[in-house]
Every structure is written in structure tokens, then in C-alpha cells.
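Structure incoming, see below.
Missing here is one protein chain; the remaining ones are kept as they sit in the complex.
Order as written gives the chain letters A, B and C; numbering starts at 1 within each chain.
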């Protein structure tokens, strides 16, 4: 508990210089990262470090609260919102307002310099620090409690009210009022039919992929009326032509549709050839029929 | 080491946060920067409470946290509804104040 | 603690205004009658004040005093001297006539745009279709008039500088709406043009007076810094017995601050240009309200505050102010001669008359200041008579241009007669009230500043010129075609005009009741500024 002493020990000094640097880096990261998520993470890091500093300064309660409330609650809230808005939204750091960045830099530097100058000019030597020795004598939390519930009780109650209000406010703000009545199933069905019953003029052949208008029914499954039932084989329409609509869009885009209508006939012809050669005899009607079939297939 | 360094650190963080508010367009990030500034203040408050040897500074810091929490809640809610309405979280898009 | 008469006299119209404004939209006539009754009640209270006031007694009587903003020593402090009584009486007398004259000016026509009045004046009752009219111009019109009355009366009574300042400024708000919201329907050009003109006039009125008020505010604060409180009586007393010393420059600056505001309100050349617009664009009753009632607050305040609080500075500034007053007199009269618009002509005539009033105040003689006080009253009455008759005429023909009239005398002799009497009063013909005051002012000025008096006398001739030219062009000569069908004055209008004219004649023949009230107050003012009437050169053999 030497941290309570006025002057800081070397250990604390080391801790300060190391973590302080990290904190500053985190802060810079917060404002320089392209993606909001990264900024949030950097901020979280800085806050944790600040929590450590609180502890180092003898504000044990605050240190813990800092971790729980800030890093635990607030930062998570931030992350949620970031997710809500879109993680990948990386906003460009290109400045749109004319001169904004320069002014910002000028003001920032000026402000910082002045602040530091002011603190320096206040010339607070180590002797200026009383330390929290007796203040924390009865324990930091007890001390805070004593103050909160006596001296600051009204402010405390007020903050309570404030929090409630904030919660309600958040709900009011984010709650979205439904503007129109939800449509019943019947209405949906009717709409479906209505849309379907209005074919565009010069309707393309149902087989084509860019089939212009909604079907009242679900699309046919692949492999219907087909000899194959693979996913990449288009089903055949009643007239035997394959309908690309039956194949999933991804495959269609990749062009991985196999057309099997032709090779089926080829297999048949090959079979007949083989059987003729084996029997070796000429059979007219068979031949005729077979030829006719062959011709049929050949066409 | 002189604990006054905490104050310098706080000033630095505050300045960084403020500059962030000025240069970032994403409302959420702007909010984070504001949080950063608040935390910087808290740090200085804590340091002061150490300096004066009483706990009032920490109390104030505590209240700051509470208020900050409330503010974040509402603020984020606003951002969300804003995003819903105009599909962007850029503070520059909400520039209807111009004549 | 006796009955707070002064507060009551101001509170009654204030409450009346609220009540009138609350009358539902359909019941316009009720609102009118309510407003009229309230104004008559106020008149009764004013009469009681005039009776309870003993001319010989204390300087400020019927006083009331309550702490208001204790931290700054601001008090709700009322009290009347003779001058205030006279002016309160004037206000209380004029308002009923103004209300009666504006009886139909704010009726919404079924197709009327808000602000731009309504049914043709004179067509009484509620025009069809106005039933479903949500917007309630009539109620607003009369409520505004009553509120103005309340503030004017209270400002005449206030003996606390801060309280007076508040009222002095607050008055502008209802006036602004009266000017901008209820324009004269007789205008050349389109409705849009008229509306633009009207809003221009209203804004001009507001800006002028606000600037004046702003400077006055600075002076008020300065006064508080110097004197430590706002009470007119205390400060004046302290000034008198020398316990409150002011550096000459400070006093002069404060004086100028106050005077500027009052000069804008009065209005004094070259701060006068808002008046013609305001009077030209507003309806005749409102124009009367402006020039006959509200502007009097300015001249009254010069008499009560400028002279009472800053005697040395007043003496210091007198030459310049007299010069300005002189310019106003001649300049206003000449411009009146040059006008083509009846109402603007009357406005410039008023500017000339206000020049006389200011001149009399700063002549620092008993005759001058009594004359000025009488002048305020008489000018109020005479302008009211002339302007209201002019308003009746304009509302008949629907034009403000002098050139559009001619030969009215043959068509509407009564109207012409009353108009002539009003005009004769304006040119201050002996036997009518304004003569008494004008002559007093001139004599009072002449005894101290002969040259000024001589030049100011020119105003008499010029007044005759513009009045008679106006009368000749409008009333005499061959009858114009458009005029041939004009009806003569109606009963309501006669009720408005006749008492005013009777009052003009009575006060012209027997002003003693008024002078008896006013003289002691003027004596006090003279002692404030430590001035005595110049002795005659030779003692006349009696």
C-alpha cells in the first residue's frame, strides 16, 4: 500500500512509463484506425490501462468499476453497435471538410501545449501530494460509501434517475413503430397469384434462365422427368427440353450444368448396334423400326 | 517519480480524444473519442484526489462514469436510429443545421 | 392600504384583453361588445382617478409601492401627477372610440387571408361562411387593442424607471401585430403587394422602437449603476437636494440614452420615417392608436423622466432639441403638403405637431410645458377625429389617394362637415382645443427663444395649407363618378365622431378643468429643472 504515499515508488514509475506509453498508443490507435472495431479495441486497451492507474492511485473501487463498467459494459455496447452498423464499414480517413484537419491539428496542439504548460506552471512538486493514507484508512470502498450516502446522496439519487431516464430514452429512440398492418396469409397468397397472372408481353420460353415473371408455384426441382437425379442436371420440361431454372443459381453461374438429353439416345443407338452385330441377321421391321428410330435419333 | 505525471498523461489523452472528435467522421468513433476524453478527466480527478488526500475526487470520477454510461446509452441509440434512417453513421451527413 | 386604483385601471383592460381573446371563434360580436364594455369600464376608472386626484396636493398621488425584484431595487411603484392624469384620461377616452370605429375592421371575410382583415367595413354582423373560420382575427384585434391600453395606462402611472422601461418595450409587441396583422383594406395594388407593404411598415416600426429601447436600456442600467435604485421619486429627490451628484458627461450620456428612445417614439425628426408607413398601412383606428395614444408615451416620458432625472443635461441639450423640433414642425408640414395619400398626410401633420409638443417641453417655461401637455391631449382628440373620419371615407371608396375623391361634400355633407371640423382642429383654429395648446406652446417658446417662436409660427400657415388643400381636393369641386354613391355617416360612425368633436369644442372654449390639473404638475417640473418663467420686460400698469 505504498502507492498511497505521496511520492510514487520506482515500481510505480516503471509501471507508469510502460503502461502510459501503451495508453497513449492505444489512444492514438483509437483515433487513427480505419475500422471502428479496431478503434474500439484500442480504446478498450487504454481503458484497462487507466483502470490499472486508478488502482495505482489508490482508487481501488474506481479501478474495478472502470474495468467492469467501461471495458465490460460500455465497450461491449460499442462493439454491438459497431456490429449493428456493419463491421466491415471502414470509413476513409480522407478529409472532406476544407481545412478541417489543419484547424484540428492547430487547436489540438495548441490546447495540449497550453494544458501541459498550465500544469507545469502550477509547479506541483511531489510535496504537493498528500496521499490517501488516512482517507483510505477505513478502506477505500467504505470511504466512498460514506461520502456517497451522506454528502453526495442527492447527486447519487439524481444519477439513478438519470440512468433510468437514459434507459427509457434509448428504448424510445431505437424502438421502431410499425407503420402498416401486418398482411394476413390470405392476402399474401392473393398477391402471389395476382403477380403471377400478369405475364409480361413477349414472354420468353419458360426454359430460359431469365424467366421474366414470378411463378405462382415453387420452381421445379432438378432432375424431374430425368433419368438422372443429380443436382447439376437440369430437369426436363414435359416437351423434353431441359429447364435451367431447376438448377441452383450458383451452378448456373458457374456453368456446371450437364445436359443429358442427348447422350441418353447415343447410349441406345450403341446398344442396338451391338445387338445387330451379335445376331447377324437382317430383320426388316426391326431394321425399319430400328432405322426409323435411328433416323429419329439422328435428327 | 512525481505523480503529477498522471496529470500530464490525462492532458495528453484528453487532447488526443478531442482531436479525434475533430477529425473522425464516423459517429461511433467520435463517441469513443468522447469517452476517451471523459476517462482522461477521470484520471486527473483520481490523481487530484490522491493529491489532496480526500475521496471527493474519486466520487466525482464515479459520477462521471455513471453519466458517461447514460450518455453512451442514449448516444448510441441516437446513432442507431440515425443509421436506420440514412444508412450511414457519418456525422457530416447530418448537416441540416446549415442554412 | 386603500383600494389600488391605478393598478385596477391597468388591470381591467389587461384582463379584458385575455377574456376577449378567449371568446370562441363563432361569437365575434360578443367579443366586440365585451371589448367595448371593458374599455368603458376603464374609462369609468379613469374618471374616478381624475376625481380622486387633488390638484393642490402631493406631487404623486394614489401611490402604490411593492417590492418586485428586490435584488436590484426594482419596485412596482405607481403614482400619478396632473400630467399623467390628463394622459390617462385621454387614453381611456379614446380607446372606446377606437374600438367602435374598428368595429368591423377585423371581421374575417370568408375568403380573406389571415391578417388581411375581412368583410367590407360597415357590413355589420357575421359574414356567411365565417362560422367555420378557425382563425379568430376579430378577437385578436380587440384583445390587442385592450392590451395596448393596459400597458399605456400603466406606463403613465409607473414611477419606477425599470417598470416603465419594461412597459415601454412591451407595448411594441401588440402594436407590431396590430400594424402587421390588420392592414388597411384600401390599398392600391394586389393583396400580396399590400401585405408586403404592411409587413415592411410593421417591421420598420418594431426596429426603430427596439433600437431606441435598446439604447434606453443601456441608459437605465447606467442610471442604476449611478443612482443605486430605479425609483424616479427617490432619484429626483436626491438630484434635487444634491445628495446624488452626477458627472456632467455621465448625466449627458444617460440623458441622451433616454431621450433617443423617446424621440423615436415621439417621433422627432429625423427619426420619424416609421410613422407615415405605420399609419398609412394600418387601419384608421390602429393609426389613431399609434399617433394619439402610444406616441404620447414618448413625449410624456420626456417631460417626466428626461427633465426630472437630468435637469442639467436637459438644459445642456435644449438648443439642439429645439432645433430638431423646429425642423420637425416645418419639415413635417411641408411634407404633408406634398403627400398624395390621405393617411400619410395626416401622419406627417402629426409629425409637425409632435414637433410643437417637444418644443414646448424644452422651452422650459410654464406656458410651454402646460401647453405641451394640453397639446398631447388635444392632438390626440383632434387626430382621432380627423383620422377616423378619413378612415370612414376611405373604407367607403376603397382608396387612400386624395386624387380619387372630389365633391364628397355634396354627396355626404355630414361626413364632409365632421372632416372639416377635424381639419380645422388640426390647423388649430381658435375655439377648438388645439388652438389653446398650440398658442401656449408658441407663447412659452417665444418668451425664452423669440426666433424659434417666430419660425415655429410659420407652422400655423403651413397647417392651414395642407388641411385646406386636403379638404378642397377631397370634399369640394364637381362630384366624381365613383364618389357619387357614397353613403353618409352611419349611426355607429356618428356615435364615434360626435363626442370627439364636442370634446374638441368644449376644451377649446373652457380648458380650465384641464389646466387646473396640469398646472401644479408643471410647476413641479419647472422646479425640477430649476427654471423660472422670464419676467416681462416692463411691469404692465394694472
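We take it that contacts are C-beta pairs under 8 Å (C-beta built on N, C-alpha and C of every residue); 3 or more make two chains touch, one makes a residue touch a chain.
Quick note on the criterion: contacts and distances are computed from a predicted model.
Asks: Pick, from "NADH-quinone oxidoreductase subunit L", "Heme exporter protein C", "Sarcosine oxidase subunit beta" or "Nucleoside ABC transporter ATP-binding protein", the protein name that UniProt gives for the chain of this complex that is not shown.
Replies: Going by UniProt, the chain not displayed is called "NADH-quinone oxidoreductase subunit L".
Asks: What chains on display are touched by the one that is not shown?
Replies: By the stated touch criterion, the chain not on view contacts A, B, C.
Asks: Among A:118, A:139 or A:160, single out the residue that touches the unshown chain.
Replies: For the chain that is not drawn, the touching residue is A:118.
Asks: Using the document's definition of touch, tell me which of A:25, A:107 or A:237 contacts the absent chain.
Replies: A:107
Asks: Of C:173, C:443 or C:495, which one is in contact with the hidden chain?
Replies: C:443
Asks: Using the touch definition from the top, which of C:195, C:469 or C:495 touches the missing chain?
Replies: Here the residue in touch with the unshown chain is C:469.
Asks: At which residues does subunit A meet the chain that is not included here?
Replies: 97, 100, 103-104, 106-108, 110-111, 114-115, 117-118, 121
Asks: What is the set of subunit B residues that contact the non-displayed chain in the whole complex?
Replies: 18, 21-23, 25, 91-92, 94-99
Asks: In the complete complex, which positions of subunit C touch the hidden chain?
Replies: Residue positions of subunit C that touch the missing chain: 204, 207-208, 269-270, 272-273, 331, 334-335, 337-339, 365-367, 370-371, 407, 409-410, 424, 429-431, 435-436, 439-440, 442-443, 446-447, 450, 453-454, 457-458, 460-461, 464-465, 468-469, 472, 475-479, 509-512, 515-516, 519, 522, 533-542.
To be clear about the criterion, only the chains that are shown with their structure count from here on.
Asks: Go ahead and note the Å separation of the Cα centroids belonging to subunit A and subunit C.
Replies: Those two chain centres are 74 Å apart.
Asks: If you average the CA atoms of subunit B and of subunit C, how far apart do the two points sit, in angstrom?
Replies: 60
Asks: So how far apart, in whole Å, are subunit A and subunit B when each is placed at the average of its C-alpha atoms?
Replies: Averaging C-alpha atoms per chain gives centres 26 Å apart.
Asks: Residues of subunit B that contact two or more other chains, please.
Replies: Within subunit B, no residue contacts more than one other chain.
Asks: Spell out, as numbers or ranges, the residues of subunit A touching 2 or more other chains.
Replies: none
Asks: In the complex formed with subunit A, which residues of subunit B make contact?
Replies: Residue positions touching the partner: 1-9, 11-20, 22-26, 28-29, 31-33, 35-36, 39, 42-43, 46-47, 49-56, 58-59, 61-63, 65-74, 76-81, 83-84, 89-90, 92.
Asks: Which stretch or stretches of subunit A touch subunit B in the complex?
Replies: 4, 6-8, 10, 12-13, 16, 20, 23-24, 27-28, 30-31, 36, 39-40, 43, 46-47, 50, 53-54, 57-59, 61-62, 65-66, 69-70, 73-74, 77-78, 81-82, 84-85, 89, 91, 93, 95-97, 100-101, 103-105, 107-108, 111-112, 115-116, 119, 124-126, 128-136, 140, 143-144, 147-148, 151-152, 155-156, 159, 162-163, 165-167, 169-171, 173-174, 176
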